[in-house]
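The complex is shown incomplete by one protein chain, all other protein chains being positioned as in the whole.
Residue numbering begins at 1 within each chain, and the chains themselves are lettered A and B in the order written.
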Amino acid sequence: MTTPLLELNDVHLSYLGRAGLLEAVSGVSFTIAPGERIGLVGETGCGKTTVALGILGYLGANGYLTGGELRFKGQDMSALSPEDLRRLRGSDIAMVYQDPTAVLNPSMRIWKQLAEVPMTHEGLSLSEAKQRAATILEEMHILDPERVLEAYPHQLSGGQCQRVVLAMALLSNPSLLILDEPTTALDSTTQANIVQLMTEIGLRYNTAMLFISHDLGLIANTCDRVMVMYAGEVVEDGEVADVFANARHPYTQGLLRCIPLPTADKDVRPVLPIPGRIPQPGERPIGCGFGPRCFGFSEGVCDQPGLPLAGVDESSSQRVRCARWSDVAKTSPDVPAAQPPSEVGEESFRVEGLQKYYPIADGSLGALLGRTEPRQVRANEAIYFSARRRETVAIVGESGCGKSTFAKVLAGLETATGGEVRIAGTDVGQTPVEDRTPEQVASVQMVFQNPDETLNPSLSIGRQIGRVLTKFGKETDKDRIRQRVAELMDRVKLSRDLIDERPHRLSGGQKQRVAIARAFAGEPALVVADEPLSALDVSVQAAVGRMLMDIQRQHDTTLLLISHDLGQVRYLAERVVVMYLGQVMESGRTEDVFAPPYHPYTEALIAAVPVAHHGVTKRHIFLEGAHPDPSEPPVGCPFHSRCPRMVGTICETEPPPLQRDGETHFISCHISVEDLRKVDPVLSVKP
Amino acid sequence: MGVFILKRLGYMVVTMFAVSGLVFLLLEVSPGTVATKVLGAFSTEEQRRLWLEANGYFEPLLTRYFTWLGNVLTGDFGQSIRFKVPVGDILWPRLLNTAILGASAFAVIIPLSLGLGVIAGMREGSKSDRAISITSIVTTSIPEFASAVFFSAVFVFWLKWLPGTSGMAEGFNFKELVLPVMVLVIYDFGYVARMTRSSMAEVMTTPYIRTAILKGLPRHQVIIRHALRNALIGPFTIIMLQINWLLSGVIVVEFFFAYKGFGALLLEASLNQDIFLIEACAMVAVVVAVVTQTIADIAYTRLNPRIRFA
Partner (left out) sequence: MNEPSLKILPRRSLLARTFGLSMGLRHSTVAMIGVSLVGFWIFVAVFAPLLAPFEPNATHLPFAKPGTSFTGGAVFWLGTDHLGRDVLSRIIWGSRTVLFYAPLATFLAYVVGIMAGLVAGYKQRWWDEILSRISDIVLSFPVLVLYIIIIATIGASGVNIVIAIIFASAPGIMRIVRGLTLDLRNRDYVAAARTRGESSLYIMWVEILPNARGPLIVDACLRVGYVIITIGVLGFLGLGLPPPDPDWGGMINETRAMALVFPHMTIFPCIAISSLVLGFNLLADGLRELSMRR
């Protein structure tokens, strides 16, 4: 048997805080063979990043290896001198990080940052190193590598930066590459390309890879084996196919049930959130860490310390840390009955021909003298659609497509440059929120993306929700207000004890619930939710998403959901609008948009979503070509420079016509609907 | 870039105009007061009226302002009431003395504070960091006149190593410069050191420093090539702005040690209501301040690639 490349034996990693030593990683053991690809999956606080940093010996001044051993190529890592460790880093073990633009030195040109690696580890000269850098950038499929080499990080896009970081990691041919959430900060289609690139690299260089992610689909698509972590422990591991098709641990099963099936919607197969919260390091229960949240918890059995990671059966290498896994397999938690789809009400808002342009600040002399025309970014161009009460309409697209701008125009935070926005019949497109009537203001409310910035840190949450009631004149009596606030908190499943707490005491999911309660407090006709679930953990997303649907139903509100996550959109929305570069590419009912005929962009978006569910096959589509400059949008179809189905010069010169497929399904493309209908579906369920 | 520089220069000019207007207004708004100050409190109405007439004080305010401005720009600041010579004769030599004092102080402050700040920032939370931080806080708590007293007590009265005043009566004497420079250094280095420290500490916690370390670069390379290049951008501009501070700082020091510099001149002028001298000093001070500020702004944009190549 070959020596494993990396071996972790009962590793315990802890941090020294004010309250003493807190264990972040408790007894993790695994091996990585040369060339193997392992995924480490878990949510926030499970310890996966700590494991990565522990391997590199970079736990910081207050992090310690408090038990077990780490061996790389047979050598005990804790016995290495700092100098030996330094030599390993970057040359034999390399790392790729989550936020690609932030991990590059903003004051140093790219070529220098790349050249440092072989110059330090292999003693290359400057010119040789530069040459090596140029070569590797080409291998990373970077267009115009010369420009990128001379650039500073802030001049590159997220995808380009991540390729640079990947290149930097591979320059000295490491045996092990650790990737910590490498695609989380990227757009869907860029993610798909980067994932493809990483798979290619793995095959070409035979580098072993440790993928760390919360995204089950990503791991399912890239790794050979997977380990599921919860509260500092590995709760299940094995081959990817085994674990995802036949998850044994209740947590893994719970995670899979949390993720919407990309082919079903909320009324057909509702997701099942995992009740409870992830324990903080320090609050972990004795025995099974997942016990308090597990529907199969059995006192006396599951709270005994020292539960082992045991094999499942003889034929596979799958192991699970659960005392009752075989019993649990026979039962399952109560799945809520599928609900009948809610009846949709009358039209609540309509957008006709909306245009929103932003002028670009021009520091040139010409602009100063008024000679040159100011350039504009066409954030929104010719948007048409409408929505009804109790309907959820989703707007999907990647960054820069204009969906957030659209949200802001609806809410009055920006004014339209042209076109109409009719809310309850009145055009408010040109009216900023400061000038709208109280009724108009109350009829449109927003939920924002970042739970940490959505609440005023200095006020209690009771006051913040109550303020909405006072401002919109719903209640005036103090006690009545407090009562109403308490009722709203019940509705968003928050404990009433939190009513006087400040936001910093709440978790991300709880803060977002408060934000939702605040938005619905004034009984608005339309709630615009801008990526409300994106910043939350997977299990929390499921719970908050479900609650959002419930509260929408109760209040008869239209929900405009803005998202880049197609899985969520497919699950939650009745109708979808797909945007690209400020324009609408496709719109219609969800089941129509997610099935052929597709707009080529929609097709690529659906193909970009990593699928974790066993039994769903997916076609792969990779977009090549450059993303156009938003200040100089193409004359013809905005998507033509990257479209895999481009038919000819007509796509470059003529704006595509809006074609109709059935009552409500619109596609903006030069290819005929009949031809598009003949395309195979992207996703199909195996019978 | 070019447009930006032009804009900043434009602001500079506008600011100086505004300031000159303010100074002029403040000091010369009432002709009667001016005349009294020039001719003394014992002058008669008649004498004052004649003088005012002769010097164009019955013109409208705006005309007076522009005449005055014109004179200033050509270097004619008028006559010092106290010293009875053209202002320029006293102002420039004194300014030179202050420049010497300032440059000597800077020669010590810059390496000292940058060095200590970088060390403290690199080792945030360590004993050396705490020591440097506490020292900085203590030294900036002692006003200049107090530290001047303490230093004099030690070096002049007790050890008898240095002279107590710095009048430079027998030409330039280096020893007389030591105490004033020490006082300036002690008071100012703490501030710059703390700013450098916090900038350095912030940089050390950034993701890109982690990348540099995990790339396996030797520590000195991480510090010098990656950390310092980013950490020193802020402190550099702060140092430029310290020149502005220096013009204030020297006043006390020059007064205490009887050093014939610009600060002492301004003080004397104020105490003696020597209007034209005050105006001249104010204008010079403002010009120095505004020019250094503009240079600092422009330098900052050049040093920070995120702004330079936006």
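Things worth noting here:
We take it that a contact is a pair of C-beta atoms (placed from the backbone, for glycine too) under 8 Å apart; a residue touches a chain by one contact, two chains touch by 3 or more.
Owing to the predicted nature of the structure, the values given are computational and were not obtained by experimental measurement.
The undisplayed chain touches these shown chains across the complete complex, A, B.
Screening A:G20, A:P457 or A:G648 against the full complex identifies A:P457 as the residue touching the chain left out. Residue-wise, the contact with the chain that is not shown comes from A:L494, picked out of A:L494, A:L572, A:I606 or A:L623. Touching the chain that is not shown, out of B:S80, B:S152 or B:N230: B:S152 (per the contact rule at the top).
From the options B:N97, B:S133 or B:T211, the residue with contact to the unseen chain in the full assembly is B:S133. Although one chain is hidden here, its contacts on chain B can still be listed: residues 11, 14-15, 18-19, 22-23, 26-27, 133-134, 137-138, 140-146, 149-150, 152-153, 156-157, 164, 244-249, 251-252, 255-256, 263, 266-267, 269-271, 273, 278, 281-282, 285-286, 288-290, 293.
Of the residues in chain A, those that touch the hidden partner chain are 275-276, 411-413, 433-434, 436, 438, 441-442, 444-446, 448-450, 453-460, 467-468, 471-472, 482-483, 486, 489-490, 493-497, 499-500, 515, 518, 522.
In the analysis below, only the chains that are shown with their structure count from here on.
With centres defined as mean CA coordinates, chain B is found 52 Å away from chain A.
Remark: chain B residues 2-4, 125, 206-208, 210-218, 221, 225-226, 229-230, 233, 304-306, 309 touch chain A in the complex. Residues of chain A touching chain B in their complex: 56, 58, 61, 86-91, 94-95, 97, 99, 102-108, 116-117, 120-121, 152, 154-155, 165, 168, 363-365, 368.
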